[in-house]
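Below is one structure. I have some questions about it.
Showing just some of the chains, left in place.
Here the chain labels run A and B in written order, and each chain numbers its own residues starting at 1.
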């Protein structure tokens, strides 16, 4: 069960163009394309007539023609041509989803279109921020999106899973502060004068201790924004330190899989392609380690969903987030 | 749910000989072979004793010996030898299915053997007709057999799916006449003076317009016979035209798969192996295009079986056929 009346990242903006792109979102098949004028469009990927996926059809101008009997739909989802009709049958429609382009992403609204509201977008402006340089990536993870939320809201796992890149003893040792604020869950850690993890040494050449700040924001239903800073100990100097965001858009694909759109926009080395490539390689390595853990965990949960877990203090963030999502699901069920 | 008290094509006659052939039909495992005298035999492919498929056993004379404990069955399905018995235990039988050989096919009756009646065979004599030349083929399609019926009863899809072989604009534009007659559904199209499709140009060298006749007969539960004619426009001349039947035997394998036995017996170029090879290649290409559509459609229906489809005029044939099958299923359920 997923929240529907909310925005999810459907694609990176540059993935969608003049070809039909299929992607499953919250369990539903979706097809996306752009009109000749560049407007992004999203439909249920299923012809209203006989269920062939429209992504197996043809994009003709601004319309999609089904590959079975030629049913043709305009960008609003209405049938504009059908065999045997001089006047197209306007009772026939394919379901269209609100789709907006912002901050290098396409955002989709899978619930009631009347409720779609751009003001409800999470603040993911960082990849498009002046003077900053984005570093986007994508992985498909075979696990429920809330397992990814749990993972990102309890970063103590960096010590055990990511010792080769972003983790070391310091993270597990520093107990975070956890609280709910303005409809978000916040998990904050400050690690003064600790060794720099391997990836950060590579990226910034730290030779001594650093002050590490880690502020994790959970924005419901499926976004994590990490404000992450690394300074030469005692300096707070951005010129020698690292200031970046780790943005995570966790779009449910099915009950056991997730589209993981990540981005690491940074405020230093602007536009440097070698730095971008290094970061992409390091983050991919890190998140592939997570994949191994998350997919094994999902298999265990699928097998025995009722297993009762023990909690530890580091679970405060994940637990708050799960409660928040549960409240939102209840509220949506009450309305719908 | 499938009709049982009716004939299905079990195999091409030359597929079954002195080896044990396994094939699943209407969900049931079947094993077939011929006796030394050449009589075709079909059993449930499951030993009555401990369920090993008999097709994993040995054909000895006219009998089948199970490969586990040596239970041996005669051509009528009765046990003729078993370990520990001097007199074979005649309470032990494997279920035998009526199987008749006719018109180059083996026809099986999966329901009550007492009701099996050769007079109920559909008229598929064309491959064995004097002066005609058959062109048989087989495909396994991952879709319910009724999706194949829908496909063949609404040939407007030829325009969109089969533009490279048998389709062009003319087919979708010509509205067919559809009616029920003598327990069959008929869909007839006449397309006077239209361009010839690519395959027919290859086969017969048409240079100008043709008159195209297309009479589709649905013979319940799972047969489509298409009387298909192509004449040089205005001539009705069989010597320069094409007269053939497109025979389709759609034997359910499971709820989501079908054995597709097709045949294209023709009245011209009798016995010409190059013509037969060309037709086989063109039809296979065409039906492989259908496979792509049908299997994608089946996946969507499996995922959301309750999806409500919109109908268009071209659906008249498929809808009549589905109603006919539903009535027959009700009648069979009332009896059984």
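Heads up, the rule we're going with is that contacts are C-beta pairs under 8 Å (C-beta built on N, C-alpha and C of every residue); 3 or more make two chains touch, one makes a residue touch a chain.
In this text, all values refer to a predicted model and were calculated from it rather than measured experimentally.
Copy number for the full complex in this structure file, with 2 chains shown: 3.
In this section, only the chains that are shown with their structure count from here on.
With angles rounded to a multiple of 5, the C-alpha fit of chain A against chain B returns 120 degrees of rotation.
Chain centres here are Cα averages; for chain A and chain B they lie 48 Å apart.
Taken together, the chain A residues at the contact with chain B in this complex read 29, 46, 48-53, 56, 65-71, 82-85, 89, 91-92.
In the complex of the two chains, the chain B residues touching chain A come out as 150, 154, 156-157, 159-161, 172, 175, 292-293, 296-297, 300-301, 307, 309-314.
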